[in-house]
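Only a single protein chain was left out; the remaining protein chains are all shown in position.
The chains carry the letters A and B, assigned in the order they are written, with residues numbered from 1 in each.
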Amino acid sequence: MKKYVLVRALYSVVTLWLLVTIIFALVRLTGDPVAMKAEAGADAAYVAQLRQSWGLDQPLHRQYLSFIGRLFRADFGHSFEKSLPVRDIYFERLPNSLKLGFAAFLISIVLGVPFGMLSALKVNSWWDHVGKLVALFGLSMPGFFLGLVLIMIFGTGLRWLPVLGKGSSAFVWSVPSTWVTFWFRDWAHLVMPAFALGWYFSGAMLRITRSGMLEVLGSDFIKLVRLKGVPERMVVARHALKNSMIPVLTFAGLNLLIMVNVAVVIEVIFNWPGVGQLLYDALSNRDFPMVQGVVLMSGLMIVLLNFTIDVLYGYVDPRIRLSL
Amino acid sequence: MLKKAFAILSGLTLTCGVAWGQGVPSTSRPILSGPLAKLDIKDAQVEAGRGTPKGGLRIGLHFGIDPGWFDPLGYHGAALQFFYLMHDALIKPMPQGEFTYGLAERAEMSADYRRAAFRLRPGLKFQDGHPLTTADVKWTYENYRGLNFKYLQEKVENIQVVDDRTIIFHFKGPFVDFLDLYNGSGSGIGWIVPRHYYEQVGKDGFKARPMGAGPFKFVSQEVGVQVSVEAWDQYWRRAPGVKTINVRAIRDLAARMAGLETGELDLAYGMTGKLLQRVMADPKLRWDRNYTSPWHLVFPGYNEPTSPFHDRRVRQAVSLAINRSFLVKQETQGIGKPWGNWISLETRDALRGDGTELPVPPYDPARAKQLLAEAGYPNGFDFDWYVPFAPYFDMAERILTDLRAVGMRSKMQMLDAPVYMAQTSKGRKGFPGNRTIVQRIDPRPGGAKELIRLYAVCAGQASYICEPRIEALWARHEASIDVAERDRLSKEIQRAIVESYYLVPVYLQPFVHAVTQKVLPEGEAVHRYWDTLNAPFPWPWEVWEVKS
Partner (left out) sequence: MATIPIGADRTIATRRAARRGLRALRQAPLIPLVILAVLVSVAILAPVLAPHGRLDPVKPTQERCLAKYGTPDCPYVDNVPPFWSRGSRLETPLGTDFLGRDVLSRLMYGARISLIVALTGALFAGAIGTVLGVLAGYMGRWWDEIIMRITDAWLTLPSLVFAILLSSVRGPGLWNVVLILALVFWSRYSRAVRGEVLSIRERDFVKLAEINGIGKLTIMWRHLIPNVMNTVMVLFSLQVGVAVIIEASLSFLGVGVPPPEPSWGLMMAQERESLMEGRWWLEIFPGICITLLVLSANMLGDWLRVRLDPQLRNR
């Protein structure tokens, strides 16, 4: 087991290093970031000083090494536009995206899993066809389209739900009392964006649940249980359900992380101050340290999650850790 | 015997004279010796009774917030609304007049314009209770690195701190425009930064938690998203009318409109465009026209021979191609005014562009095509980018459509306000290539000469124009200490710029703001908040009142 964990860890480190290098190379291709930033009234000497403080006057390999070095110290640089450290701004906004991601995640499970199970149990029936179509539809309609429709109907039309931002509750790292209350307040603001974000993934959850269930239902283990004369309802409820949940949950976990990161357009439409909107701001302002920082963080999160899943799988299923 | 009497008499006279001198109010006691220049600075309106701040004002800003705007030391535009909120200046534009006393109770310039002096009000403090003295004034000046700082450094010889409340600037030569630059918006040096606090927290710390001497104290911010401030009831002028102000960045016009309608916002900026009609039709909203400055187009790099805009006829064609009257109808419901100058009419030495002093540019697409053919572009040409002022992208598309109708084709580059302002504040150097048109607006006070100094002379920090004729006129302007002659030269420069089409003016912008019924006073009296000249935003903030 230890060997397995070590190998997976090494693999994650290599992936991370490659990721960092790819991002470094791509961002440097853009030209001269300092020319974008130098403040008005700044003379050539000041611009040169700025360039030096960002290490951009060094040859490329030195820049690369210092870039990696700073990453080790969790220093993502200073945002150009916001003039504050990228890391601080990112972590200030991250809870907002997590809150939206969790809510969308819940919605995708509530919408996708039951219907996926229904589809699998009544395979190739009318239910199944409708379910597959609905899932496909969810995967085809862009989330921001749905978001705009929701705003039109529930926001400015019926006036049932607020349209601006996330409400007044905030997750403040320095105030521990907000750490708990933040997640449970301002639900009204959360409904529309979470639905718009979760809708797409509910289609994916439906399909994964369906195929997972079908695979389990067709397995030898279930055939045996049936042969033993266990009533069908018990077969489903006790045996099939449990075993099909493993791939579903893995997929769901990955989806949550993806949701947190790809909610850019949803956050822009609903004025939701998460890391997606941060990325969009940084993009519109040619704020390279910020763009780079956000992308690196999302990559880091996913690599870490993959590593955790791999280790958990290896722990649960001996075949996996021995197949190394 | 006689000597003793003489001594006693002179001692008595001296004592009486000193006693008499103490009785004279300090505001009228001169600081500088010798003849003084005539200045027109209005007194501050200090309120006698101190009320209690009540209620909260929620503002919807139409672009993202840059925390760099909280720091006067790095000022390069767009920050003034936050300066008026959290900081204070020695003199600054107010509803009473373009120059109004703020932290200073007296300001003087010697008649030869070689010295300037200020006396601070007694008992001034920063928001943390620390006293505000001339040491802070000097320190602010010396650490300022924002707009025009190099120009100021070249002109100032040294700064003499006479005592805690008196400070004298000595210049290397006659510096007629000093007060314009020091006046709250020509640069940031008039906005006083607390030295003790700044040195303690550093530049980043100051942007994260700013502190100053203004009417509102910083409470919290979510970087780029919103800022919250609360009233500082020991502000020297008066206790602010509202208890809290929250400024939120809401780029989307529809979202700001929704905010006003649902009551989530009390004041929203930039309500022109597609929803202005809706604002006008809503009986629960009041809106102010708030004319700021004319939109104009600039051509970075036009004086390079490879640029398509090098030929004057091409630039003239750009001007002729724009259907201004239809544009103002579509974009501003007809409130905007097609204008022939690029400087705001509220600026004292600006030429009026409504036909009285400079003609309103005509709309003649046929002639535009003809001029293009003469200049060597019978089928028009493609240029790289049209860069609009965020977030007026619809207006930019309308202008682009007009340009395409005569053959000038391009695409639109959409930048958000902070990076747009950073790029344009570097002038020609902010844009690569020479095939770009940038749409600009700049409603800053300080006279037309400030805008010329910034944008229209070769040495200007945000310069787009470098022409020998204008340089010659400007040199004479700078050398002269006769205010009337300087005005005359400034007007000549404006005329030269417009007639040669170095800039193409479009229309005078109504920067429409809308308020809900929560804002007091009720009815049309609410327009008084927009009385300050050349103020795109409704400062000062301490006078705002809302229903609680």
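Here is the rule we use: a contact is a pair of C-beta atoms (placed from the backbone, for glycine too) under 8 Å apart; a residue touches a chain by one contact, two chains touch by 3 or more.
None of these values were measured; they are calculated from a predicted model.
J.: Check the options A:Val172, A:Ile258 or A:Val311 and report the residue that touches the missing chain.
T.: A:Ile258
J.: Give the residue, chosen from B:Pro210, B:Gly273 or B:Gly380, that touches the chain omitted from the document.
T.: For the chain that is not drawn, the touching residue is B:Gly273.
J.: Taking the entire complex into account, which one of A:Val172, A:Leu214 or A:Ile309 touches the absent chain?
T.: The missing chain is touched by A:Leu214.
J.: Hey, which of A:Phe145, A:Trp173 or A:Phe221 is the one touching the hidden chain?
T.: Answering carefully, the residue with contact to the hidden chain is A:Phe145.
J.: Residues on chain B that touch the omitted chain in the whole complex?
T.: Residues touching the hidden chain, for chain B, are 252-254, 257-258, 273-275, 278, 323, 326, 329-330, 393-394, 397-398, 400-402, 404-405, 411-414.
J.: Can you name the residues of chain A that touch the chain not displayed here?
T.: 14-16, 18-19, 22-23, 26-27, 29-30, 123-124, 136-137, 139-142, 144-145, 148-149, 151-152, 156, 214, 258, 261-262, 264-265, 268, 279-280, 282-284, 286, 288, 291-292, 294-295, 298-299, 302-303, 306
Assume only the chains that are shown with their structure count from here on.
J.: Along chain B, where are the residues that touch chain A in the complex?
T.: Going through chain B, the ones touching chain A are 64, 66-68, 74, 76-77, 145-150, 203-204, 207-208, 222-226, 248, 250, 252, 254-255, 258-259, 261-262, 264-265, 414-416, 418-419, 422-423, 425-426, 429, 461-462.
J.: Going by the contact rule at the top, pick out the chain A residues touching chain B in the complex.
T.: Of all residues in chain A, those touching chain B are 35-43, 46, 78, 80-85, 88-89, 92-93, 155-156, 159, 162-165, 170, 269, 271, 273, 277-278, 281, 284-287.
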